[in-house]
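Below is one structure, written out as structure tokens; comments come after it.
Of the protein chains in this complex, one is absent; all others appear in place.
Read from first to last, the chains carry the letters A and B; within each, the first residue is number 1.
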Amino acid sequence: MLRRKTARLVMGAAIAVTALWSTTAMAETVRMWTFLNPEGTAPREVALAQIVKDFEAANPDIDVVVEPQVWDQMTPKFLAAHGSGSAPDVIWVVTDFLGDAIQSGSLADLNELLVNNWPEEKKADFKDAYWDLTSVDGKQYGIFTSRNYISLVYRPDLLAEAGINPEDLKTWDDLRAAAEKLTVKDASGNVTRYGFSAAYSEQQADPHPMIPHILASGEPLFHPDGKANFASDAGVKGLEFYTQMIKDGLSPSQAATWTVDDLFEQFASDRIAMIQGSAVRISTLQSKLGKDKVSMSLWPGVEAGKHSPAVMAGWSVGIWSGSKSQEAAAKFVDFMLADPGDKLWTEVGGQIPGMKSTLTELKEFISQPGNEYLSVAATGAAEAGWLSPIEFSVGGYRQALNRATQQVLVEGKDIKAALTEAEEHFNRQNGR
Amino acid sequence: MTSRSTGLLYIVPAFSALLLVLFSPVFYGVWFSLHHIRFGTVGNFVGLRNYSYLLTDPTFSGTISRTVFHTSLSVILTVAISLALALWVHSLPPRRGFLVQMIVIIPWITSTVVATLLFKWVFVSDIGMAMSILRMLNLPDIQFLNDPNSAMGLLIAVSVWKRLGYALIILLAGLKSIPEDYIEAASLDGAGSWQTFQHIILPLLKTPLLLVVIVLTLSNINTVESPLVLTGGGPGSATRILAIDVFDRAFVNYDLASATSLALIMFLCNVLLVLAYVRLSKWKV
């Protein structure tokens, strides 16, 4: 079937000549969907291109065809393609939809294809919260890459200017005090730089920064039956913490409708000193501002010395259960995510390592100025991280919390009422 | 011209393409929406359950009324402004008229997301040009998106801005097809210019106006890109219109059943609107 497809493709080559010819060789083809374009010039894209090239050189009998996708349509499209029996061999699934992908039966068991052949050390090398998330009933449905840790991103130069040592941000009160110090006004009283901000638009929403407050209190974000649990005391307090900063002028009121991209552009133009930000974006920010001007730290705690858990996310790479080239695909996944891919992702792509051994092997690289965020995120992932559950679908939880924030800020709605409404909205949308 | 089957023969190629690409997917969509959808695959037949779920959604009526408001205001403003512009351009010497026309169509021929992103960066963002100039003049910032009413206003303004070029071109063509003598005859009769416009030009522009109104209405209802980029439905639910609602159901909540059902309801409204317009204008086919 696949070969017939290739053949038909070739017949159409009259229009788009060159790139198609590579698929006509006798080699086995492995198709992969990802949001990265291996022809692109961003660091991660360069890393991927290098990995594919090295792999094909080492395995001349296998052709890897990367088919870049629009990232937010990729998982729905993959599941639809799975239902129709024509999905790609290798697929990247975003954390929030991982449960759906596994339950739909679209992902093959990597234990059988790959992991069972690994030496014990290699398995241990990968074992962490991400690994456990994708391991269900003794089957392994994916290996994570592009790991994301969403916590406090700050400007070390501005903090130093204000006499703040980032190590001293131990409690939420410390964070607020720092934000006060970092907020700068001009002569006429207009704020020229805000102390802290997050982005609260419903589009491209990052998880709300109140979630660490909830998790630190020991409350879960979702009940075991999948119903939302946003309006707990910790939740109310958490949301109040951020809305109060806006009301007091430490955070911009415009943040109510900012997307994450807006937030990062504001940060890049010196308008904000600290933001909620994700580790995966730091290398991009550093290329704009300079390596020494962007750093990351774990969230403060309710009490000193105990960091609040940050939301983690990422992309789980799996193999399609209907693939005819599962073995070749497994070979590639191994190469891409374990050896030697993991090092390339880190060194070339600026990504958090997936294997503990990479952390030690690249010790020197990671300790270079500007690269510390890699170890901060890696430590955080091991000690103070939270991954959204996969037993039930959680699509829309980020949006529900952001909408509640907008209602509090713009409509003056009571915090508890807004969160309760967010719970109801989430439950209804997910049929709970 | 009597052969009854010859006509059919001539439309067969076009209709085969339409049937394959446009019509059949709708039937498939209807069939799809009558089933339980899980993980993007079709499950058990559930009848109209997906639809009744939609209609009982407490946010539904608000979304509909915002959509009606947004669409009707955008269409009225676009038609009014483009008509004024078209009359003006028509009175200009050809070269200058063409230049005006080229400037007005720029937003229309730029891809929606990029055009909206650039518009937002230059005029709305507080790190953009417009706000910097305001600050240089010691004027306060304008935060369009912090207030529900101004956010909706901005959304409508951008919709008008984006589609003005299309409306201008069609109306201009309509104006040019009105024979010069009609207007001259009217002026000889001593009809004032407003009366000339009202009684001669407007009726002759009926068909192009109809086309413009139909296309503008439909594209306002269905376009998701610019509201997504501009407001994301916020603040609160102030700019949450149908297109965003459908998009979020499909790609944020991954609830394909309700997204498809809602899209089909929208589609039905679109068709009814077209038929209503055609009816109202007594368009002869």
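Just so it is clear, contacts are C-beta pairs under 8 Å (C-beta built on N, C-alpha and C of every residue); 3 or more make two chains touch, one makes a residue touch a chain.
Here is the rule we go by: contacts and distances are computed from a predicted model.
The complex includes a chain that is not drawn, and of the options "Glutamyl-tRNA(Gln) amidotransferase subunit A", "SDR family NAD(P)-dependent oxidoreductase", "Maltose/maltodextrin transport system permease protein MalG" or "4Fe-4S dicluster domain-containing protein" the UniProt name matching it is "Maltose/maltodextrin transport system permease protein MalG". Here is the thing to keep in mind: the chain we left out touches A, B in the whole complex.
Between the chain not shown and the residues A:Gly40, A:Gly105 or A:Gly431, the one that touches is A:Gly40.
Of the listed positions A:Val66, A:Leu152 or A:Ile390, the one in contact with the omitted chain in the full complex is A:Val66. Within the full complex, the residue among B:Val75, B:Ile169 or B:Ala238 touching the omitted chain is B:Ile169. Listed for subunit A, the residues touching the missing chain in the whole complex are 5, 8-9, 12-16, 18-20, 31, 33, 35, 37, 39-42, 44-45, 65-71, 73, 76-77, 80-81, 83-84, 86, 88, 260-261, 264-265, 268-271, 280-281, 284, 287-288. Taking the complete complex into account, residues 1-11, 13-15, 17-18, 20-26, 28-29, 32-33, 40, 81, 84-85, 87-88, 90-93, 96, 98, 100-107, 109-115, 117-119, 121-123, 127-129, 132, 135-136, 161, 164, 169-170, 172-174, 176-178, 183, 187, 192-194, 196-197, 201, 203-208, 211, 214-215, 218-219, 221-225, 243, 246-247, 249-250, 256, 259-260, 262-264, 266-267, 270-271, 274-275, 278, 285 of subunit B touch the chain not shown.
Definition applied: only the chains that are shown with their structure count from here on.
Computed from the mean C-alpha positions, the centre of subunit A lies at a distance of 35 Å from the centre of subunit B.
Only residues 38-42, 57, 59, 125-127, 135, 138, 141, 143, 145-148, 151, 228-229, 231-238, 248-256 of subunit B touch subunit A when the two sit together in their complex. Those residues of subunit A lying in contact with subunit B across their complex are 72-73, 75-76, 79-80, 82-83, 97, 100-101, 103-104, 106, 188, 190, 200-204, 252-254, 256-257, 259, 262, 265-266, 269, 271, 393, 395-396, 399, 403, 406-407, 409-411, 425, 428-430.
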